[in-house]
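Take this structure, written in structure tokens, and hold onto it; I'll ask about it next.
Every protein chain of the complex appears in place save one, which is left out.
Right after this comes chain A.
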Amino acid sequence: MKSKRFKFIAWAICAVILTFSIAGCSTTSATQPASQSPSAAASDKREITDMLGNKVKIPAKVNKVFCTSPIGTYIVYTLAPNKLLGWNSKMSEDELKYISPKYKNLQVLGGNMGGQNTFNTEAITALSPDIILDFAYNGQTSDMVTELGKQTGIPVVIMDGALKSTAASYRLLGKILGVEDRGNMLADYVQKSLDRTAAMVAKVPADEKVKIYYAESADGLKTDGNDSMHTEVINFVNATNVVTMDTSSSGKGASVSMEQVLKWNPDVILANSRMGGSNFLKTIYSDKTWAGVKAVQNKRIYVPASLPFGWFDRPPCIARVMGVEWLAAKLYPEYVKVDLKSDVKNFYKTFYGVEITDAQAESLINS
């Protein structure tokens, strides 16, 4: 009786394994022919120098890119979306509203984010990307990404994630992806936009510099310091991040006490609407304690747009180019005179290829 049951279980296990392996074969065989041919044709190699100074041999023609984080994915999306193998995480309904229909259903491949790996090495290998694109901040890269390159033999190209390197990133990526014209066009746009804002905020006298506190999370007491990749925009627009402390650039942030926030007494609070921030925003104006902060008394709480990509942070990506202009205009209306609405529409058309309405532009500006 007992052995009969075991026999049945053994057979059942065999059957399950068999079904899965057949299913596994069928998915790989379905993608293989489509993916193998172009890269096989482009067997010539060329050598490039990535932004960390590494010499990398890459295929002459790069058609398929796997980006290890949304920072890379979003820049490639604006540059050559047809070369993108997939997103790093599932897009929300709100985000998808701003994505061209063609790329809404791109597969989700995972990535290396917040110190956590969610991609599957075999799945990435099966897609045979021509290059793996990674972004570093202050030259820091993840070992897991380097390891992925070693394991698969796919060249890893590392870019610099700093805000001021955005234009340079577009130029280099344009060359790598074979879309130099578009790369240069977007790089010029970025440079012009950043330079214009920089020139305007440079006129702000030192005693009018605004003190900003960046509130993340539901209690508003998680933040990032002024050396972090998450707060670069604040430094760029000639404002002061009250958190002058060295917080980690790994994306984990730091928490501060309410007393410390009251002591800083920031002029402006930038609130991230994600990461529980929407709860913070609901209660901030009715909270007795936060009422003691100057920014709350003067109703100067600004929420950077996050659709489809974050204008300020999470992730710190190319949308920050728009965020710089927006924040500068919010902080220093006297010095920064720009037509935000038309600039936003122009930015979305140029970078994302979507036409947005006046109402949409306004809701992005005043979200």
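In the analysis below, contacts are C-beta pairs under 8 Å (C-beta built on N, C-alpha and C of every residue); 3 or more make two chains touch, one makes a residue touch a chain; residues count from 1.
Convention: contacts and distances are computed from a predicted model.
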item	value
Per UniProt, the name of the complex member that is left out, chosen from "Clumping factor B", "Protein ImuB", "Phenylacetic acid degradation protein" or "Putative ABC transporter permease protein"	"Putative ABC transporter permease protein"
Residue of A:R46, A:K164, A:K192 or A:K263 in touch with the missing chain, whole complex considered	A:K263
Of A:K222, A:R300, A:K330 or A:K345, the one touching the omitted chain in the full complex	A:K222
Residue, one of A:I48, A:A198 or A:M245, that touches the chain absent here	A:M245
Residue numbers in chain A that touch the chain omitted from display	70, 88-90, 92, 111, 113-114, 116, 118, 216-219, 221-223, 225, 243-245, 247, 251-260, 262-263, 274-276, 278-279, 282, 288-289, 291-292, 310, 314-315
